[in-house]
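What follows is a set of notes on a single structure, which appears directly below.
Removed from the display is one protein chain of the complex; every other protein chain stays in position.
Let's look at chain A:
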């Protein structure tokens, strides 16, 4: 009783809808806003960056190999004389694309499986949950490598692999959320007004289980970008001459001592993107979690 009263008092201060309220909470955290700033910067870079790059991504100039950063090449050049800045900028497009698509894929598949498992329970739940357990028993990158080795190395297959390995995380998250939501009284009252099961799933259970998915999704984009880079680094993701950040790191290994910029800039790009998504995800979690509100 005291708990509901406290929650009520807290809620009485709200005037807008729950999403607007979450945004207000999100804005309060400076770190989260910085994270979102980084993310927006990289998204804009990915969309518009390639229009302004000094050089084409695969434009080779063998007379200008491994030049250090200078006025002409802000991030130096690599072993084929390609401008690293241009490649890093274009790489943002690849990494974000992979991150978003892979996570959207795992969220969609994970949500469907998680909701089915949580709502219908019984054997549906047993089958789906055991499937998740099996998938989680493998180290995720190993599973990704296994998937890619079956499908063949390419960026697209790396994306599919990353989507697959993330499915159980979302599936379990949503399943547990659905399990708690389905005991809420508004589900019973929806049934009592004659609503159909699938309508209840779509209009009551799904929207109410989305908050943790949004948080987890943001954080998972960061992980997906790292995983894509890792697969690229291992030669299982993007193939040359694609300017994928992980692939660029792998290619620059041999020049680590005499041309460290070939490695530093793609590395920093990965780090910043991942940092941005992580900060934003943390901020979202605090904004969407009622317990974190002060």
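Heads up, the rule we're going with is that contacts are C-beta pairs under 8 Å (C-beta built on N, C-alpha and C of every residue); 3 or more make two chains touch, one makes a residue touch a chain; residues count from 1.
The definition used in the following text is that contacts and distances are computed from a predicted model.
The protein name that UniProt records for the chain not on display, among "Peptide/nickel transport system ATP-binding protein", "Na(+)/H(+) antiporter subunit C", "2-oxoisovalerate dehydrogenase subunit beta" or "Cytochrome c oxidase subunit 1", is "Peptide/nickel transport system ATP-binding protein". Interface note for the absent chain: among A:44, A:134, A:188 or A:240, the touching residue is A:188. Within the entire complex, the positions of chain A that touch the omitted partner chain are 4, 8, 11-12, 14-15, 17-18, 122, 184-186, 188-196, 199, 203-204, 207-208.
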